[in-house]
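Only a single protein chain was left out; the remaining protein chains are all shown in position.
Chain IDs A, B and C follow the sequence of writing; residue 1 opens each chain.
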């Protein structure tokens, strides 16, 4: 083959990123289909209807932020990855499966957030989806970083250690969000919302700069 | 890392553009799901039905043009941007959130355009979505251009000033479109349609040429 | 700006192609949503239902081929285009609007193909959508090729002439397909199916090779 191995590697990670970006972009855009347009009956007011479906907007905004943060996270992961293998692609597929599953969890949350009998189930499915996503990110990183399997050969051990530490927290925080549903779904959603905002605005590239500027 | 900082920057802005393009492309394509195919009852005429749902076509064409113009605008923005940071990505996510929200506003507009009791609410949601998009474009540009934070180091101050001025008008015009709904939804839609056509056909690259040819 | 004009042009046409590819890919994939899965009632047979909805499969296959051919056509167009301007982007947006509109026309065709009172209307909308797509391709090419406006400076005049001739036929053939609906919708669909197969398998790159090998 006339490509060099490095070019071929770049094409492979490039196409994996492009495919994943496609799934993230579609999953985030399909969220809007969840917000319903009413078929009003005689004498009903559109404003009242729109205001009453506020749980749909809450679920929409939260899931939009979560998927956007997960996309940035995925995008950051690929800064360190130079090759992909089939186990990596398999774990990445499972990750994308739960990203798209969030669409279902979002509709469930929106529809049952105000139903006292069922809100807990909807909250557990929602937080559980986030937990699976966090676990799969950790597995992806572990698989890629173990013995520098899929990373740049010159990656700084301190950098890898620092990212390892970061990925340890994600699943734990989602275990907390899952547990909080049993106390109050609102507390759980507030935590998940806070996490999404916090991760959106924290610049994880500082870790990187620290180790690459040496 | 074996990439140069410039290559790494280009990859980052490149992936942000690709993800955003994906969201724009999906949002613009999903608009068609709004136009309904009737389940006719005995003796009803398909032609009559298709002609009667003209508000759906109006809303479809308007929103298609608006998203297309917003995409060109987004595309133009990235001509000047050389790096992204997390605040930029966060603002970009909010921008994309309102782009996808336009799908909801479009269905609302199509369904209630001919309902005298509710057309004003539908019109306010529609113009309000456009206003939020315009505000977020302005915030994105302000964040990127302040002190040349994310721009090319050699960007001409006159160029930045000229684009600043452009972005000042967008939100103001949408405030006007929002206010016009209280007088007449048709006037408001005519303004928004005119703006979409005007921005489609105005070549904003002239500003750029002026400053880069020096 | 540190990019050369040629690099900047390539990025612009590249991003226009990527956005258009996204719309084509989504429009072609959404077609499947048109084929319905039945909610059978007691005693009804799934096989019978699936066989009875054969017009849905006809409409699906025809529209899939049409969009695929249009995508290849769009892809071929960009072999010659080196720059984009705002009028080009505007015409391209209108082209994409009718590509996505084909989703609506397809559902209409599938639902009314066997309804003797309404099949003609559905057929006219379907052929009319194809006609608009053909017209917009011609306008796109005319705008780009006039005085070599957006083409490679060294493009061979014979090549441009040969493509001009090709684009003359598209709209005419769709006028014929439109007219045939008044005689028989089956004849019209057969023509459109034949055209899709013919354009799929004709290698238009031969024209190109003839003029670029000199």
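Note that a contact is a pair of C-beta atoms (placed from the backbone, for glycine too) under 8 Å apart; a residue touches a chain by one contact, two chains touch by 3 or more.
None of these values were measured; they are calculated from a predicted model.
Chemist: Would you indicate which residue among A:30, A:61 or A:190 is in contact with the undisplayed chain?
Modeler: A:30
Chemist: Which candidate, C:52, C:117, C:184 or C:200, sits in contact with the chain we can't see?
Modeler: Checking each option in C:52, C:117, C:184 or C:200, the one touching the absent chain turns out to be C:200.
Chemist: Suppose we count only contacts with the excluded chain; which residues of chain A make the list?
Modeler: Interface residues of chain A facing the absent chain: 1-2, 8, 12, 15-16, 18-19, 22-23, 25-27, 30, 33, 85-87, 89-90, 93, 96-97, 100-101, 103-104, 107-108, 111-112, 115, 117-118, 121-122, 125.
Chemist: Please output the residues of chain C touching the missing chain, sorted low to high.
Modeler: So the residues of chain C touching the unseen chain are 17-18, 21-22, 24-26, 28-33, 35, 37, 40, 45-47, 50, 61, 64-65, 68, 71-72, 75, 79-80, 152, 154-155, 200-205, 212.
FYI, only the chains that are shown with their structure count from here on.
Chemist: Degrees of rotation, nearest 5, to put the Cα trace of chain B on chain C?
Modeler: 90
Chemist: If you average the CA atoms of chain A and of chain B, how many Å lie between those two points?
Modeler: Their C-alpha centroids are separated by 25 Å.
Chemist: Where does chain A touch two or more other chains at once, residue-wise?
Modeler: 26
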